[in-house]
Structures are given as structure tokens and as C-alpha cells.
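There's a structure below that I have some questions on.
The other protein chains are all here in position, but one chain of the complex has been omitted.
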Amino acid sequence: MPDTALAGQAMHALMAELFPICRSLTGDGVRQTLARLSEVVPYQVHEVPSGSQVFDWVVPDEWNIRDAYVMDQSGRRVIDFQASNLHVVGYSEPFAGVLTREQLLPHLYSRADLPDAIPYLTSYYSRRWGFCLSQRQLEALGPGPFQVKIDSTLAPGSLTYADLLIPGDSEHEILLSSYCCHPSMANNELSGPVLTTFLAKSIMDRPKRRYSYRIVVVPETIGAITYISRHLQTLKDNVAAGYVLTCVGGPSGPTYGLSRQGNSLADRVALNTLAHCGEDYRVLPWIERASDERQYGAPGVDLPVGSLMRSRYFDYPEYHTSLDDLSLVTPAQMAASFALYNEMIDALEANRTWRVTTLCEPQLGKRGLYPSLGGQHDINKQMFVMNALIGYCDGSRDLVAIADLHNRPVRDFVEAVALLAENGLLLEGGG
Amino acid sequence: MPDTALAGQAMHALMAELFPICRSLTGDGVRQTLARLSEVVPYQVHEVPSGSQVFDWVVPDEWNIRDAYVMDQSGRRVIDFQASNLHVVGYSEPFAGVLTREQLLPHLYSRADLPDAIPYLTSYYSRRWGFCLSQRQLEALGPGPFQVKIDSTLAPGSLTYADLLIPGDSEHEILLSSYCCHPSMANNELSGPVLTTFLAKSIMDRPKRRYSYRIVVVPETIGAITYISRHLQTLKDNVAAGYVLTCVGGPSGPTYGLSRQGNSLADRVALNTLAHCGEDYRVLPWIERASDERQYGAPGVDLPVGSLMRSRYFDYPEYHTSLDDLSLVTPAQMAASFALYNEMIDALEANRTWRVTTLCEPQLGKRGLYPSLGGQHDINKQMFVMNALIGYCDGSRDLVAIADLHNRPVRDFVEAVALLAENGLLLEGGG
Partner (left out) sequence: MPDTALAGQAMHALMAELFPICRSLTGDGVRQTLARLSEVVPYQVHEVPSGSQVFDWVVPDEWNIRDAYVMDQSGRRVIDFQASNLHVVGYSEPFAGVLTREQLLPHLYSRADLPDAIPYLTSYYSRRWGFCLSQRQLEALGPGPFQVKIDSTLAPGSLTYADLLIPGDSEHEILLSSYCCHPSMANNELSGPVLTTFLAKSIMDRPKRRYSYRIVVVPETIGAITYISRHLQTLKDNVAAGYVLTCVGGPSGPTYGLSRQGNSLADRVALNTLAHCGEDYRVLPWIERASDERQYGAPGVDLPVGSLMRSRYFDYPEYHTSLDDLSLVTPAQMAASFALYNEMIDALEANRTWRVTTLCEPQLGKRGLYPSLGGQHDINKQMFVMNALIGYCDGSRDLVAIADLHNRPVRDFVEAVALLAENGLLLEGGG
């Protein structure tokens, strides 16, 4: 059992390390981030050239940026990329010039509702340049003219992503997917790739795995589409359940976004786990999707992929601004997400369809599995789950279904399943 | 788009014109009524001879009436067919004689609970004669004797009905059925045949029709049975959805009576429309049926036919009395029913099963269908329905199902469907 509190500390520390890097859809910030994550688990890092066709999309040019600023006449940087990489609209094309206040204003973006926040904006597929700044900065802007500089490059290069296949007894896979294309924001999105990586490590540390695990860290949308386009048949053949890990470090309770199927194994395991997690939680249908479950669940792709989140995108005020920083994400919250995902993986590993080997109930008493003094009716938990199993292991219901029927978490059944199987009373398999 | 307010006025005017006619199951009143409706749309009028076997029934003799009265000794008509055709029990056999008060009383029908109302009664399949009168008239009846006259004929003739097939691109049909066998009552039943006829006109005026439309105006029960017996296989082969139009002009909000199937296309379209109509409404199961949906939905006939009503039969105090007059039915209420049925027809015409042509999401941005500046999350309606369509058009769900899933009326999707189809991103068809 991993020490989740320690893991929470370690994840937060790694996030702090990665926080300053200027990530985007492509570029060296992504590479740096994936290189650091590869020190934790042995990711394979892939480069896909700009211009590659991926389904309906084309991999865009690679973007890198070194510096950017708006300088007033006194030489003071009134907007400064060095202070926050959020100040530049992602994928801003290079620019240098002197502009009047009126010429500059159409290139500035702020949010009146959050006067201290720098908003996060991008323009991946339409060439423009721009600066994001707080409403207070905007109000304090002098009369100009301003010297404006964006020292970026936007040129053919490649899109970078990482994956890792952790083999198990079966070719059937559990997919964990996250994304690494956001600059300096913590919940959305450093929490996802860091948690994914730590889960990968704990999966590798398991002494036994029934499932294989496919770990994927890509830029959002275009990266997921690229990944799916390169592995479609394998994913369709092998993925038994999957999750998109995003927004897993914020202060809110869990939110689970259902897969498009709405009752897939991914969903059933997540819902069983959440029902007994001791926290209030929310379940949203796939119509509320907004991350890479959009691609995994798209018609024709049809993968059973849900998403367990905390402080879900859209739903917290700091979302997509500079306020989504390392203070919003705590070690305890990361640890809680780590624990939930680990329990879901435990449940997936434990889930099987069993069949009782006897007709009528087996005689548990002669095997020491039931008290010998009859007539009392204090049923302890072990007897309760034994009865559940010998009554419902009919080759048609899996363990998640039996656990749900008895309103208990899958974990409550693991020991009793093992005892009954050791005694030859349960055999795996349907029919 | 038809001007529904004008249509409401015109429908009410036509009802006023038809109101005085003495309609019954058969006879010249029906013929006059259908002749007038045929001035609006080119109905075909059919005559079915008395004595014809129609399934378990036989078309009865034709009934016509010229005059009827109960005259007191002073020569005053104390009950007078000329004042209201409701005064005579429908299908009363001819009678002339002088009766004592005691002899007359068993032939008189009134309602103590509605002392000013003349009730509406019929005796189609059992020979009798009788008068209906208000409770106040009954109480004012003198001592007699009375001269009684019913100048009717009840003799072999025919049953008259009208139909109209409006062709569309497909042989699949929408059935609209109403009935024209009630004498001078407005909501039940002049509202139905008049609305049906106006809908037929507006359907003919549509520039394009996917479905063909079968418009039927028959006497209730025996007429519907006759009609079905003559077109059973065609109806079973072609009818995709149908509605019985009755009681569509009263002051209450909409009531929808489900088809026997309970989830037929007729039902799904009506429920989607009602859910977003802005009025309170009621949904009743088929066990509450009492008009021609009884025949269309009967076992072995099995047509998916529901009924959208206002001030449904049974449920308003004026029902089946002289109080159901032209003041109960307003132009605005007729217009509201016209608008609801038109929206249902719009939804039926728009409903298709689409399939997204890309794997993963299509890139809407490059086609100008999505904003180029990313990171904001103000999703407007157009973006919302586009997302809905590219996520759920999987060849298995029709547009009504997708609209229901997103809690929106079908009309909200029509423009986005067209845009996506024009861009080659949606193809019609399942699988």
C-alpha cells in the first residue's frame, strides 16, 4: 500500500519544480516537462512533425518563446513575460514595434470580473499576437507610446508526447491519459500529468498486475487526436477502461465525468469507489465533457473513458488564470486523488466474474468459514460478503455489480473472494 | 412560417360557420361539413354503404333529421330542435304522437349538475328516440299532454368520410386524423377537423416535405374502423407517426395522450416539443385513451398514434353539453394548438439519424465554425449544439434523442445540423 500522504508531498514538490516552465501545445517547455517526468517512470517520448495529418487535423508549427514585453517610455516593462508566462497569448507570433496606446489595446486581454488575475488565452490555429494582463495592470497602463516585443518562433518543428506501457498478465489495458500543454497553472494543469506519473510508478511497483496499463501524456486535443490516430485499433481492441486525469489537485470534492457509454466498466468502478469514499461527490454526464475524453469517446473511437476530477475545469473561480497557482493545490488534495485512483485500480484488478462451484449453498461451516453455533443472527461483515458471493456469483455478474447490489465497496469483497476461491468454491468465468 | 395568429382567427371563423350544422355519425350534416372543409384543401370524400362489414362492426343506417319538437297544449314548442340540434338524442328514430307527461318523461334526458346545459346523447346502435333538455327546462315542463314529433329518417344510405394524401419525398407517412360526427359543440368537436384542415393547408404550402401526410376526417369510432379496415396494410407499412386531433381549442394547457407503445416517434416528438413549449402540460398513458387512438393503437393495428389536446374530453365541465360553444374556443387557443402541431411537424421533418464523418472531433475552427481564440469558456448556443452533434451523431441516435439528451427542443439543432452537413461533417444514416 503506497503511503499516500508522502506521495502527496512528493507530487506537490514536483509540481513546484515544473510550475515555472512555459509549456504550450508544442515546444521546448513540453520537452523539458516530459524529460523531468521521465525521471520518475521510463516514459517513451515521441516527436510528430509539424504538418502531419492526424484525422481531420494537421499538427501545427512548433512554438517557442524566449522573451516578451510591453515597455513604456521610461523603459519599464509594464507587461513582462519574465514575471509570468501567462502574459503572452499562447502561440503568439513574433512581433517588435512601437505602438500607440490605441494600437496596442486590441492586443490586450484582461478580465474585469477578476481584476488581479492574468487570464490564460491561446491562439493555436489562427495567427495573432497578444498580451494577457490583470485588469489592474490595464487600468494603470500609461498613455504610451509603447515598445512591444515578442521574441517567439513559430515554425515547422514537432509535437511532443510521452507514453508508457506497463505490461500485465493480460493484453487488456487500463488507459490513464493526461496533458502537459498548459503554462504556469497548477490545478489545470500540472496536477494531472504529475498524478498520472505517480500512479504509473505505483502501478509498476505492484507485485502483480492483471491488466496492462497504458500511460499517456500529450498536449490536449491535438495530442490526444494524434495519439488515437496512431493507435486506434490497439486502443479499440485492448482498452477495458480508461480515465482522463485533469484538475485533480483543487480544493473541491470529487467530480466524476461519465464516459459516453454512461455505464462502462470505467464508470461502474468509479461510481462504486465514490459511493464509499466518504466525501460528497458529483457525477456529470458526458454531455459536460471538455477535455480529452471528447476524443477518446468520440463516435467511431468509442473508448470507455471517464474522468475523475477535483475542482473541475470551469467550476472554480481561479480556472484559466494566474490565480490557479501552487497554493490552490495542496499535498493533501493530491494525496486524496492519488488514493481514489489507486482504489479504482484495485477494484479493476479485483473485478472478475465468478461462478459458485456447488449447487445450492456450499457448506461453509465444515471449512471453518461459518460459525458452528446456529440460531444467532449477528451477521458480521465477513459472513455478509460470503453470503453475497455464494448467492450472486452466477457467472453473469462481475464483482463490481455484486458489490453495488450490496451497497458496499469492491474492497470489502476481496478477502472473501480469495477464501472462497482457495476452498474451491468459486471458479472464474461466466456461464 | 405561417402566421399563427391569423390562422387562429381564420379557424375560429370557419368553426362559427360550421357550428350550426347538425352532424352525426352519418347523414347530410357530415356531407355539408366535409364539403366546406374541401374548399380549404382538396379532400377526397368517400361514401360507404350502410350494411358494409368493417372488421367486427357493420356500417349503420344513415340518419337525417329535419325537425323535432315537444309542443304543449298552447302550441308552444317547449323543446325545439330548431333552437339547438342537441335537443334530439342522436340517431332518434322518427316519432309522432300525443303523450301524457308520464309517457314523455322516460324519453327526456337532462343533467342535474349542469342545470342550464343541454346534454349531448346518442343511440347509434340501439333504436330509440329521445330529447335532451336543460334541467331548468325540465323543471318548467307543464302538465301535458304533449304533441311530440321527430321528423327524422333512419334508413340505408352511407357513411361519409374524407381523406387527403399530401405526397412527400418518402412513402413514409405522418397521419393526422380527426372526426366530424358531433353536432353543435365547439371544442369537442369542431376544433379537431378545422385544425386538421388548416394544418393540411400549411403542410401543402411547405416548399419541401420529407414525409407524406395522410389527413383523415371520419366519424368517430365506426369511421376510424372503416378507414383502417380499408387501408390496414398501407397504414402499417407507411405510418411513421400519427396524431388524433380532438379537443384542441379549449382554455386548458396541453394534454398529450401517449400512443400504446408509449415511446413511439409520435410520442418522442410530442414530448420534446411540449418540454420546451413554455406552458404547463400533462402526459397521459394510453390506458386513458377515449377517441380514435383506440382504433389506431388496437392490438394488431399497432399504429404509433398519440393525441395532443387542450381541454381534453371528460376534463372540462362543458364537455358534451351545449355549454361547449364558440365562446369556449378562442382564436388564440386554436392558434396555440396550430403552433404546437406545426412545431411537431417541423421536428418530424428535421429528425434524422446522422453520423459524424471524422474519427475524433472535426476541427471546426478551420471551417469558421468555432472561435479561434482558445481558453475562454463562454459557450454560446451554437457552439453547444455543435458539440452535442459531433459528440452524439453516432449513427444510432436520432435528432430527437440527441435533443432530449441535451434538454433542448429539436428546433435548436436545425441550423447547426445544416452547417455541419454542408461542411461534409455529418452524413445521414445509421451504422
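When the chains are written out, they are named A and B in that same order, and each has its own residue count from 1.
The rule is simple: a contact is a pair of C-beta atoms (placed from the backbone, for glycine too) under 8 Å apart; a residue touches a chain by one contact, two chains touch by 3 or more.
Keep in mind that this is a model prediction, so the values were computed, not measured.
Novice: Using the definition of touch stated at the top, determine which of A:142, A:156 or A:395 touches the missing chain.
Specialist: Residue touching the chain left out of view: A:395.
Novice: Can you say which of A:361, A:415 or A:428 touches the chain missing from this structure?
Specialist: Looking across A:361, A:415 or A:428, the contact with the absent chain belongs to A:361.
Novice: Could you tell me which of B:301, B:356 or B:399 touches the chain that is not displayed?
Specialist: B:301
Novice: For subunit B, enumerate the residues touching the unshown chain of the complex.
Specialist: On the subunit B side, contact with the omitted chain comes from 55-57, 89-90, 119-126, 128, 221, 224-225, 228-229, 232, 260, 285-287, 289-290, 294-295, 297-302, 313-314, 319-320.
Novice: Considering the entire assembly, which residues of subunit A contact the chain that has been omitted?
Specialist: Within subunit A, the residues that touch the unshown chain are 355-356, 358-363, 365-366, 372-377, 388, 390-395, 405-406.
The rule is simple: only the chains that are shown with their structure count from here on.
Novice: Taking each chain's centre as the mean of its CA atoms, how far is subunit A from subunit B in angstrom?
Specialist: 55
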